[in-house]
Structure formats: C-alpha cells, structure tokens
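Only one protein chain is missing from this complex, and each of the others stays in its spot.
Presenting subunit A:
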Amino acid sequence: MATLSSTDSIAPHHGPARGLSRWLFTTNHKDIGTLYLWFSFLMLLTGGCMALMIRAELFQPGLQLIEPNFFNQMTTMHGLIMVFGAVMPAFVGLANWMLPIMIGAPDMALPRMNNWSFWILPFAFSMLLSTLFMEGGGPNFGWTFYAPLSTTYAPPSVTFFIFAIHMMGISSIMGAINIIATILNLRAPGMTMMKLPLFVWTWLITAFLLIAVMPVLAGVVTMMLMDIHFGTSFFNAAGGGDPVLFQHIFWFFGHPEVYIMILPAFGIISEILPTFARKPLFGYASMVYATASIALLSFIVWVHHMFTVGLPLAGELFFMYATMLIAVPTGVKVFNWVATMFHGSMTFETPMLFAIAFVVLFTIGGFSGLMLAIAPADFQYHDTYFVVAHFHYVLVPGAVFAIIAGVYYWLPKWTGHYYDEKLGKLHFWCSFIGVNLTFFPMHFIGLAGMPRRIPDYALQFADFNMIASIGAFIFGFSQLIFLTVVIKTIRGGLQAPPAVWDEPKGLEWTIPSPAPYHTFSTPPEIK
C-alpha cells in the first residue's frame, strides 16, 4: 500500500522522460506538437533552398547554374516538400499543441497513433529526398505529376516517390482521425459545438477533408504504380487508358487539398484578430457556416485546374459557375475580419501584423483566384506565372503567414517567455517586403506570357524575373530572423503571465505559461 500511495502522489506531477527517448516514444500532445513544428521548419528551409536555386537560375535569361532536368527536379521537390512537408505538418503541429487545451481536454484522443503519425514523416521525406541522389535523378514531372510524364517517361526513382506519398497519406489520415476523435469526444463539459474556438472548428472541417481526399491521392499514385510495374494502362492511351483521367483524380484530391492548407489558417487569423482588436470576432456563426460551405464547394470545382484539357462546353460552364461561387463564403470571411477590426482598440504586436498582412495579401490571392475562375480568361492565364503568383499569394502570405502569426501568438504560452518584439517586427517587415517583391511581379510576367516551370525565358521577362529573384532571397534569409527569435524565446526572456495578451479569450490563456506538461487532467468549467 505504501508504494501505491507514493506513486499516487507522484503521478500528477510526473514530467517528460529524459533524453532522446522523450521524443521518440512520447505520447504527449505538446511534445508531438513541438516535433511537428520543428520538422515543418526544417522542411521549410529545405524547400526554401530549392526555391532559391530556382530563383537563382531565373535571375537572368540563359542557362547559368543548373541544367533543365535538375531544374525540373527542383520545381517538383520544392512543391512536394512545401505542401506535404512544411505547410501541412505545421498545421498539425499547431493542432496538437492547441486543440486539447482549447477544448479543455487532457491530451489527444489517440496518443500512441499520434506518435506514429509524426514519426512516419521523417522516413517518408528521407525517402523522397534520397531520390535526388538516385540514378536518373529525382521526380522531375512537377508536384502535380501528370501522367504519362510521371509514368512512361519518368525516371526510375518514381517508385520511391510513390511510396513516400503513400506514407505521407497514412500519416495525414491518422492525424485527421485523431483530431476528429479528440474534438468530438474530449470536449470539456459545457463546451458545446457552437462555443468551440474557430481554430478548432476550421481544423475539424479540415480533418474531414483530409479523410475524404487523402485516400484518393493514395489511389492515384497506386494506379501509377500499376501502370509502371504491372502492365496496366489506366493513364496510357496506347493501352486504352486516359491521361486526362489522371488529372481528374489528382485534382479531386488536389482542390480540397488546397483548402486543407488554408482553412486552419482562417482559424488562426480568427483567433488573433479579436485578441489584438480587443473585440469579439464578428459573425462567429457565419464564419463556421462559411468554412463548411467552402469545404463542401471544394469537392465540385476541381476541373477549374483543367480548363484547357478540352472538356465539353457544359462541363466548362458548370465548373466555372461553381468556382465563382466560392468567392461568396470567402468574401464573408474577409468582411467579418474587417468588421472585427472596425471599432476595435487595436495594437500591432507581431502576430497582429502577420494577421493583417494575411487578410490583405490572402485577399489579393483570392482576387486573382476569381479572375482564374473565368474560364475564357483562364485560357490566357493557365500554366503561366499568373497562376504561380496566385497560388503563392494564398500559400505564402496566406497559409505560411498564418502559421508564423500563430507561432508568435502562442510562443509565450509554449515557452513561458515573451519573444523579442523588435526582432519579431523586423522579421515581419523583411518577410512582408520580400514576399511582395517576389510574387507581385509574377502577375505581370504571367500576363505578359511567361509559362511556368521553365528554366530559361524570353528577354522581355528579364526585369521582373530579376526583381522576383531578389525578393526571394530577402524573404528566404529573413526566416533566419524567425529562427533566432524562436531560439531566443525558448532560452529566456520576459516571463509571461497566464493570459499573455490583454484579456484574450480562450481556455489556453487560463493555464500557466509555460503550459505545464499535463493540462486539464480534470476538465475546466465552461461558463
């Protein structure tokens, strides 16, 4: 009995294991969140280096630094790593850290699976990156890997690419199941669905999207595998297959995937703006409904990525109208954010700066998206730098800025210290200038007629390409400021109180800073 009571008294206070085994075997949502976030940052730097190689080659017309086949490997890997390695794991990391705290749960619902879904990723990405050193080089067919370039004409390493995608898919699906199970089952008593913070709501909807479409991605790469090794002809016209079928399946996954990368960002922004405007979020209910409508619409718009493949007129019209429709719920969200700021009492700490930049620059990406929805005009924009500008505006100052904003916003909660506000602001302004310098000129060269994914270009595109390359290096290197800020904050800094900011709303601000290793072992009381 004596031993029992002594373990009893230790149990509520036990901390993390020591050394490497803490990270390898952890089932703690905070540890796993931290792992996800560091992994994502490492991938951001890896994919970023590839982007800088691309921009360095495009600094001037002519072939200077890398040859075209390697250039294609860089564009492909940059896309894959940023989408699957940087943006998605960052959101899962934030979800791991914050969701249980926000809903008053002690941990994620399925902690061991949580460990596994993270630890698959380093192996998947090691395998993907190792293809660069294989005979014939790595994947060189674009992150959208259209058949038959990615099947009949692909380098042998494509098989490793397929397995890497399978592994990432398994990881994402398990992560999504875990998130849904946590939100639906582990809410503290009184935390009704319509009281959930928006970050929780957007992640719940995102997780459903993940479960719906990751198997489709797994399916399409399996069909490729069959075509390459087992003599089927799903995508081979000579064998009775259809190369366009590949695109339909890919984009049926791909379009919801785009929203997987932006809905959690909407959630983060909807947390940050009210805090620094000192005013409740405008239109909470309409935000939830708008997010759900965007998610539903995402299943019926995929063909807008394929307007030039030669679909029947009726098909083009349907997908054009459906795509235009997305502007309505997206508009509602932007209007709500602006209305939240309207008549607030605003201050502009680093998270707020990134959040405001998100609202403006994401909206610019939304505008170019609306332009791209107009099918006849899309014939001119399609596969040009205008598209590159569009999706980088929604993904970089969109998703990535939201992630960075979220990190600054919750960093004092995680570490117990305030970050260095001056350095944070420096990071913001360098990133803001760099991002716009990089991606805004791409609208112009795209409209002027420069196709995407080319290693060399005609002379009339030279000036704007040079500006974009300079901007890319500014943006890339300013992320080292971010790294400095984060490390500095972990090591010390002004002690943060539980609330951190000026009367923010949410359960995460009721627990001490840094958040204890175990939180809400007994559920909080929800008013």
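The rule is short, and it goes like this: a contact is a pair of C-beta atoms (placed from the backbone, for glycine too) under 8 Å apart; a residue touches a chain by one contact, two chains touch by 3 or more; residues count from 1.
In the analysis below, contacts and distances are computed from a predicted model.
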**Complete:** Not-shown chain resolves in UniProt (candidates "Na+/H+ antiporter subunit G", "Energy-coupling factor transport system permease protein", "Cytochrome c oxidase subunit 2" or "(Fe-S)-binding protein") to "Cytochrome c oxidase subunit 2"
**Message:** From the list A:His29, A:His78 or A:His382, pick the residue that touches the absent chain.
**Reply:** A:His382
**Which of A:Lys195, A:His248, A:Arg453 or A:Lys488 contacts the chain that the document leaves out** = A:Arg453
**Message:** Given that one chain is not shown, which residue among A:Ile66, A:Met127, A:Leu149 or A:Ala181 touches it?
**Reply:** A:Leu149
**Request:** Using the touch definition up top, pick the residue from A:Asn69, A:Ser126, A:Gln495 or A:Ser521 that touches the left-out chain.
**Result:** A:Asn69
**Complete:** Missing-chain contact among A:Phe41, A:Phe59 or A:Trp302 belongs to A:Phe59
**Message:** Residue by residue, what part of subunit A touches the chain that was omitted?
**Reply:** 59-64, 68-69, 72, 135-137, 140-142, 146, 148-149, 152-153, 155, 237-238, 241-244, 277-286, 308-310, 313, 316-317, 320-321, 324-325, 327-328, 331-332, 334-335, 338-339, 341-348, 356, 359-360, 363-364, 367-368, 370-371, 374-377, 379-380, 382-384, 444, 447-449, 451-460, 462-464, 466, 470, 473-474, 477
